[in-house]
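Report on one structure; see the data block that follows.
Missing here: one protein chain of the complex. Every other protein chain is in place.
== subunit A ==
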Amino acid sequence: MNHDRHVPEQAEPADGGAIAPDRPRVAAPAEEAITVATAAADASTTIEALLANPLRDPRDKRLPRVAGPCVLVLFGVTGDLARRKLLPAIYDLGNRGLLPPGFSLVGFARRDWANQDFAQVTHDAIKENARTPFREEVWKQLAEGIHFVPGEFSDDGAFDTLATTLAEIDEKRGTGGNYAFYLSVPPKFFPVVVKQLKRTGLANPPEGAWRRVVIEKPFGHDLASAKELNEITSAVFPEESVFRIDHYLGKETVQNIMALRFANNLFEPIWNRGYVDHVQITMAEDIGIGGRAGYYDGIGAARDVIQNHLLQLLALVAMEDPTSFDADALRREKEKVLKAVRLPHDLALSTARGQYAAGWQGGEPVVGYLDEDGIPLDSTTETYAAVKLEIANRRWAGVPFYLRTGKRLGRRVTEVAVVFQRAPHLPFSEDDTEILGQNALVVRVQPDEGITVRFGSKVPGTAMEVRDVSMDFAYGESFMESSPEAYERLLLDVLIGDPPLFPHQREVELSWKILDPIEDHWSAQGQPEEYPSGSWGPASSDEMMARDGRVWRRL
């Protein structure tokens, strides 16, 4: 930002010739860093669009990226996700002026609704859950484009009606045949919906238009089922039209991992086995399984969270710098590092799993997992999973990555902690540094998004006593009051057709390759170890760390 202040550094040597070889050129990396930061912050509208449109100019940074005219078709509008996240996110995009003129929203569900009923549902969802204030004119713009098609997924007639409705919308609202199909439905319905889209020709765009399909996790429950699922969608949609949503990747803090690593010069030199002792990636939830018994039982914590969110976080933290921030380059680096992930030899010693028992959680009594509605009494599904992974490359060899996730833990927190080695030599007496821990850099993903750096500092007084202190950067403090919701960013990216933040099928399969052997091992172990609700997981997890001479961070 401080352009003006950098100017003196940029001055050429007095002789006016090339830069002297013994003098490192300071300005160039700084410029690069700015470019990278900008690219990380927002990939610009596609080059072709810029060239074709006389009113756009890459230097004109005030003009936001706005999606082209299009229709979003939402399957599963009656679901919880639609009401809490998707519909409000669409409104918030509209309120920020990011939806194109003529943007239309089509709901599809097994309800006897007319357009205005769906509009009312949308209106209520927005009033209740939107991030930005309700404004009548924005609602009017949105409401004009709201349509509803009632029907079952197996009903050919309903899909024919959908096709006609979409054609009418193109006619009436000028949306040009550009449709995004958002499948906010359980994966078992994917085959029938996708088949219907193919049958009605909705999957094939006419010349100059696009068709995209958005799917939510879970992307299968193991490698084989993930491939099966992919065959269903890829038989109809080409890979570049499939957008797999991992909403963690839409979070500002997660994208900031890339800015932190690649726009700064402060961290990258120590971001390797020479300085890093180990990395802890945690996603802890304080809630139980709630009403998700049917989905959760038999799936468990590792498949639900580690396979997607935590391995994606691992990839972003551990990958090499991509040549650019376009989808190809970024995905290639993530794939490379996922391919390099190795499991320890003895899975019994390097993994842990648990199941929550009854207990007190934040001052309230809660039931154990086996007593939850809809869970069989002999369920061996884990609600806590911890694994130790290694990355076999030059940067990370010998640095363990510990991943853990669990339900009914002490607190809701997601973070990535890079824990550094101790100083090689401490010129203080042992007593002085007794309570000094290891330096750590923590990316807090949620809640209270930000970054914490922990380091030793002298305690005021006459003795040279050194103790840990932390330095804090809070997103909420330095930037917007409320940063955009992950779904806003991801929906906009779908409509613009910008895929870097969506995992590729290859990443999904690589993640299953990492997890499948662990699941196999666990399936032969019988009942997971119990841990009391409100605690920080089973004892075996702490023992796993203790064997390596380490401890989990207290969160």
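In this section, a contact is a pair of C-beta atoms (placed from the backbone, for glycine too) under 8 Å apart; a residue touches a chain by one contact, two chains touch by 3 or more; residues count from 1.
One rule holds in what follows: contacts and distances are computed from a predicted model.
Hidden from the displayed complex is a chain whose UniProt protein name, among "Endospore germination permease", "3-isopropylmalate dehydratase large subunit", "Glucose-6-phosphate dehydrogenase assembly protein OpcA" or "Cell shape-determining protein MreC", is "Glucose-6-phosphate dehydrogenase assembly protein OpcA". Interface note for the absent chain: among A:Arg83, A:His147, A:Arg173 or A:His247, the touching residue is A:Arg173.
Considering the whole complex, the residue from A:Ile90, A:Val138, A:Met283 or A:Ile299 that touches the absent chain is A:Val138. Remark: the omitted chain is touched by one listed residue; of A:Pro69, A:Gly107 or A:Gly288 this is A:Pro69. Interface with the hidden chain, as seen from subunit A, comprises residues 1-5, 49, 52-57, 59-64, 66, 68-69, 94-95, 97, 100-102, 135-138, 140-141, 144, 171-174, 176, 472-474, 477-481.
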